[in-house]
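Missing here: one protein chain of the complex. Every other protein chain is in place.
Chain lettering (A and B) follows the sequence in which the chains are written, and residue indices restart at 1 in each chain.
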Amino acid sequence: MSMIALKEFKIRWGMAIDVDKCTGCGACMVACQAENNIAPVSDASDKRRALNWLVVYELSNGKAFPDHDLAYLPRPCQQCGTYPCASVCPVTATDKNEEGGIVSQIHPRCIGCRYCMAACPYHARYFNWQDPVWPRGLEKTITPDVSVRPRGVVEKCSFCHHRFMWAKDLARLENREPGRLREGDYLPACAESCPSGAIVFGDLHNPTHRVHQLAGSERAFRLLERLGTEPQVYYLSRRAWVRRQGDNYLPDEKKPLP
Amino acid sequence: MPRHSENKRFRAAGPGRQAKVFAGFFLGLALALCLGWRLFPALMYREIPQPVAFTHASHLELFDCADCHYLREDGSFSGIPGTEDCLQCHDTPRGDSRAEAEYIEKYATGEKKVPWLVHQKQPDNVFFSHAAHDIKSCQKMGCHPEWEEPEDLCGYCHPSVEALDQPAPYKENRLTGYSKSTMKMADCESCHANPDHRDLTAANNACFTCHK
Partner (left out) sequence: MKRRDFMKCAAGFSAGLGAGIAFSPLPWQLLDDISVWTQNWPWIPANPKGENTYELSTSKLCPSGCGLKVRLLNGRVLRVLPQAGHPLGGGISPLAAAEPQLLYSPSRLTTPLRRNSEGSHSPISWPEAKTLLLGKLEAAGEKLLCLCGDESGSGSAVLSAFLRARGSEKIFFMPSEAQCQSLAWQHARYADSSLPYSSQAGYDFEKADLVLAIGANIMEAWGTVMRNRRIVAEKGAEKGFPLYYAGPVQNQTAALAAGAGGGWLPIRAGSETSLALGLANVLARTHGKKLAHPAFAQIEHGLARFDPAHVSAVTGLGPRRLEEMCEKLAQAAAPLVVCGSEFGQGAGCGPALSGLLLNLLLRGPLTAVPLHTAALPGARGRADIYRGDIVRELTGWGGRPAADLAIFYEANPAYALPGAAALADKIRAIPFKLAFAPFMDETAALCDLVLPTPLGLEKLDDIESPLGCGKVFYALARPLAEAPGQCRHGADVILELAAALDMGLPANYEAVLRKKAQDMSLSWISLSRGQSFERPAPELEAADCDLSVFDKLLFRSLRAARGASSNGRRAGLAPLCRNALGTPQTGIPPFALKTLRAKELKGGEMYVFANSATARALGLYQDARVSVRAAGGNGNAVRNTGGNTGRAITARFNIFEGIADDCLGAYLGFGHSALDEYSRGKGANICELFSPEPEEGSGLMTWHKTEVTVEVVA
C-alpha cells in the first residue's frame, strides 16, 4: 500500500492504451525519442546508454506453439496518483503538483541519488550514466521543447508536457479557457503518432472524453493496480491473460480477474 | 568552571586592547562590505555593447511595440524581429547616422542575423509563455490598478526601453554568461509563489509551470 494519499486534481490527464490494437511497430518509441531529445546510441542493447521514456514490451501468454499468443504493451510513465517516486525524492526534483496530475521531473534540480528509480514499480525512470552524444550533424534534430539532460540526472516521460503548455497558449490566443482544453487539443507525441490509434489521450475526469469512457470499460486494467499507485494510464484488452499479466498473482490465487 | 579565572582573563584584555580588536573588526568589515557590495558586482559583470546601436525611441514614433514583438499564430512569442523584418524598411539606408550605415553594411546587405544580446534569455530548462503573462487577465481582477498599458507588465521583467536612444546597457555575468537582468527563479516566484495570488490567478508554483 502506498504511503501517500491520493492527490486529486480537477483535470487528470490520462491514457487508455489498447493493447489489442498495438502491433509493436515502434512508431511511438521513435516519436518519443525525437520529441523529447533522447540521444541516439549505436548499441541500443547496452542498457547503461540506451534511455527510453517509452518502451514497448512484448507479452507472451507463456504457452507453447500452437497455443501461443502475444501482445505488445507500450509503457510510458504511469503518472501515479499516489506517486511512489516523488515521495522519496530528497530534493523535490520530482513532484506531482500541477493541475492535470502529470508527475514533473526537474533535471537541474535532480541530484542523481536514484531513490525514485528504486521506488518506481514500473521501471519508467532512467538514469543518465553518461552525457548524451549526438554524432556531428544529428544535433540538428534537437527540438526547442525539452531541455537536454546531462549525465548524473534521472529522467522520465512527461506526457510531452510542453505540448500541454502549447495547447494552453493556443487557447489563450483564441480566447478559450486554458483550463478547459478540448479533447485533442493536447496530445503526447506517442498518441499522435500511433498508426493504429491504440493510444487514446485525454482528461480522465471529463465524461465527454473518450479516455474517460475507456477507463471505465470492462476491458480496462492498470499495471500493478494492487500496489495502490493509482496510475493515470489505463490499458485495455479483451484477452484475460493480458489483463492478468497487468499484476502479480499467486499461482493458485482465486481472486477474480480485474 | 571557576568564575575568578574568567574575570582575570576579562581584566587582562582591558579596554585599550579591546579597542584594537574592534578597530581591526570594523576595518575588516568595511573592507569586506566594500568588496562584497561594490567591487565584486563590478568584477562579476562585464558590459558588452549590443551589435547594433538600435534606438527604440525613434522606432516607437512609427510603430507600436506589438508591431515587432507579437504572439505568433501558434501562441509562441516572436521575440526580436529578424533581419528580414528590418529589411522591409532598412533595405536602403534611412538617414545618415553611423549606426545606420554600420547596420546596412554588416547585416542588411548579407541578410545576416543580428546577434542581439537578450536581456531576459532564460536557461534551456525554463518554459516561459508570453501568452500566459497577459495584462488583460490581471486587469480583469483589478488588483493592480497601476498597470494600465501592456508595457507596465512587460516592464516587470524587461528593462524599460521605450525612451532609450541607445540599447539598454547589457551586463553579462562572467561565470554564468547570463545577463545581469535575467530573472532568477526567486523573481518568478515573487508572483508565482505569492500567497495573495493563491486561488485568485492562474499562476501556480508547480515545477512544470515553468520548467521543461
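Rule of thumb we're sticking to: contacts are C-beta pairs under 8 Å (C-beta built on N, C-alpha and C of every residue); 3 or more make two chains touch, one makes a residue touch a chain.
These numbers were taken from a predicted model, which means no experiment stands behind them.
Novice: Using the document's definition of touch, tell me which of A:150, A:179 or A:216 contacts the absent chain.
Specialist: Within the whole complex, the residue contacting the unshown chain is A:150.
Novice: Of the listed residues A:21, A:114, A:205 or A:244, which contacts the missing chain in the full complex?
Specialist: Of the listed residues, the one touching the omitted chain is A:21.
Novice: Using the touch definition from the top, which of A:100, A:132, A:231 or A:246 touches the missing chain?
Specialist: Going through A:100, A:132, A:231 or A:246 one by one, A:132 is the residue touching the chain not shown.
Novice: If the hidden chain were put back, which residues of subunit A would touch it?
Specialist: 18-27, 29-31, 33-35, 37, 40-46, 50, 52, 56, 58, 60, 63-66, 68-72, 108, 131-132, 134-150, 192-198, 237-239
Novice: Taking the full complex into account, what residues of subunit B touch the chain not shown?
Specialist: Residues touching the hidden chain, for subunit B, are 17, 20-33, 35-37, 40-41, 44, 72, 74, 76, 78-79, 123-125, 173, 175-178, 184.
Keep this in mind: only the chains that are shown with their structure count from here on.
Novice: Measure off the straight-line distance from the CA centroid of subunit A to the CA centroid of subunit B, and report it in whole Å.
Specialist: Subunit A and subunit B have C-alpha centres separated by 37 Å.
Novice: Can you list the residues on subunit A that touch subunit B in the complex?
Specialist: Its residues touching subunit B are 92, 95, 97-99, 102, 104, 106-109, 145-148, 158, 161-162, 165-166, 168-170, 172-173, 178-179.
Novice: Which positions of subunit B touch subunit A when the two form their complex?
Specialist: Residue list for subunit B touching subunit A: 71, 73-76, 123-125, 127, 129, 131-132, 134, 202, 204-209, 211-212.
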